[in-house]
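Worksheet: one structure, shown below.
Of the protein chains in this complex, all but one are displayed in their positions.
Up next is chain A:
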Amino acid sequence: MNLTAVAAIYKFEMARTFRTLMQSIISPVISTSLYFVVFGAAIGSRIEEVDGVSYGAFIVPGLIMLTLLQQSLTNAAFGIYFPKFTGTIYELLSAPISPIEIVLGYVGAAATKSMALGLIILATATLFVDLRIEHPLWMILFLVLTAVTFAMFGFIIGIWADGFEKLQIVPLLIVTPLAFLGGSFYSISMLPEFWQDVSLVNPVVYLISGFRWAFYGTSDVSIAVSLAMTLVFLGATLAAVTYIFKTGWRLKS
């Protein structure tokens, strides 16, 4: 295991985050605060409690998930796409490192960054609403699993993309809708029965449900199912990444 190389990639990627501190950290915090003001305070004050939790508090896990999904995805995607775009990928391909080490470096850095953002948003949320976390360890587990899974997903997108448009299109057209429709701002049980069934094919439902259970002990689907589905997604992204490096798909001719 070339851990020095993993550390080098990780450090390189984290340095990129710190260079763009404004864009990386402050902007998600501001946009999340706006969600709290609009949904939590303005609209939320007119909504009854959901599953025994005030609406403002109810949306906190969903908001954290929303940021976590977007940030893991875009950071990992950009992290591996940029060397492809500039051509510096030659160095990565010619270095004595294994695919696992490359993934550890890029995905590790993207997941770290998004988890840090998730925790910052959690801290910001305490300024607006009263929070309780019933199962903190489970919360951390879901945070880590989701961040890693979506960073892997982003890594795959970054390798697949051959232009900036493709790089933007998946987060914009797929992940954001899935996250919004996955119960960030409502409980699935509030939907008509037909749409509840449709929702169950949305992977994000399981992530948000499990994450919310860690906070309030209530969930749309059982915690075991949530955890199992999360692990399935992680496994799927792992398989895809393994295939990519085995064949050199989009990396080597």
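What we mean here is this: a contact is a pair of C-beta atoms (placed from the backbone, for glycine too) under 8 Å apart; a residue touches a chain by one contact, two chains touch by 3 or more; residues count from 1.
Quick note on the criterion: contacts and distances are computed from a predicted model.
Chemist: Determine which name in "Phosphoglucosamine mutase", "Carbon-monoxide dehydrogenase medium subunit", "ABC transporter ATP-binding protein" or "Glutamyl-tRNA(Gln) amidotransferase subunit A" the UniProt entry assigns to the undisplayed chain of the complex.
Modeler: Going by UniProt, the chain not displayed is called "ABC transporter ATP-binding protein".
Chemist: In the full complex, which of A:P136, A:G163, A:P177 or A:G248 touches the chain missing from this view?
Modeler: Residue touching the chain left out of view: A:G248.
Chemist: May I ask which residue of A:A41, A:L93, A:M190 or A:A228 touches the chain that does not appear here?
Modeler: From the options A:A41, A:L93, A:M190 or A:A228, the contact with the absent chain belongs to A:L93.
Chemist: From the list A:A8, A:I47, A:I100 or A:V225, pick the residue that touches the absent chain.
Modeler: A:A8
Chemist: Applying the definition given at the start, please give the residues of chain A touching the unseen chain.
Modeler: 2, 4-5, 7-9, 11-12, 15-16, 19, 86-88, 90-98, 248, 252-253
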